[in-house]
Structures are given as C-alpha cells and as structure tokens.
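All protein chains but one are shown in place.
Now for chain A:
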Amino acid sequence: MAHRLNNACVPYLPRGVRLHDDRVRGIRVLLAPERAMQLDAVGDAILTELDGKRSLAEVILVLCQRYQAPVEQIEGDVREFITGLVDRRMVHLACAGAEHE
C-alpha cells in the first residue's frame, strides 16, 4: 500500500537513490534508476536533511531554523516536494504502524 505522508513519517532516500555532486556542470543532482534530476538549492537542502532518523516534522523544523522562516511558509513546499518524490519512488517513507520497504 502507498503511504499517506504525515508529519510523523520518516522520509529517506532508498537504496539506489542518491545525491551527487555533478562536478562537470557544477550542480547537485539526485540520481535514481533511469533518472537524473537537477536540484535547486531548496531541493538539495531538503534532501540533505533526510538522514533516515528525523521525521518530516523534524526536517521541517530544521529547515525553518536554517532559513529563519515560519513553519507555514516552509511546510507546504517541503510536503509538496517530498510527495512528488514519493510518488516517483525516489523517496521512501517509514511511518509508525506501517511496515516500510
């Protein structure tokens, strides 16, 4: 079953998906099966915080502190970004009460 993203879920990059320094183009990319996605500074900042331990709520808090922005402003962007990657199987979720893959 697909997981519903809630703030207690721990989002993480599964095996086969990784951040990469593209030294030739001077950009950061997310590499995944048959995909290479250019990341902007925000996307890179979000994915760099996914350590497999912190929940989505904690990731949002860290980003709020770093960018000195209110939760309302950060939360929507982060959720939308993560949800898009979950749909593409490039981010997995560990959610309480649900077995994750």
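The definition used in the following text is that a contact is a pair of C-beta atoms (placed from the backbone, for glycine too) under 8 Å apart; a residue touches a chain by one contact, two chains touch by 3 or more; residues count from 1.
Heads up, the rule we're going with is that contacts and distances are computed from a predicted model.
Colleague: UniProt protein name for the omitted subunit, picking from "PqqA peptide cyclase", "Putative nucleotidyltransferase with HDIG domain", "ABC transporter substrate-binding protein" or "Homoserine O-acetyltransferase"?
Modeller: Cross-referencing UniProt, the chain left out corresponds to "PqqA peptide cyclase".
Colleague: Given that one chain is not shown, which residue among A:Leu31, A:Ala45 or A:Ala94 touches it?
Modeller: Hidden-chain contact among the options goes to A:Leu31.
Colleague: Which listed residue, A:Gly16, A:Gly52 or A:Gly76, touches the chain dropped from view?
Modeller: A:Gly16
Colleague: Across the whole complex, list the residues on chain A that are touched by the chain not included here.
Modeller: Residues 1-3, 14-18, 20, 22, 24-25, 29, 31, 33-34, 36, 86-89, 101 of chain A touch the chain that is not shown.
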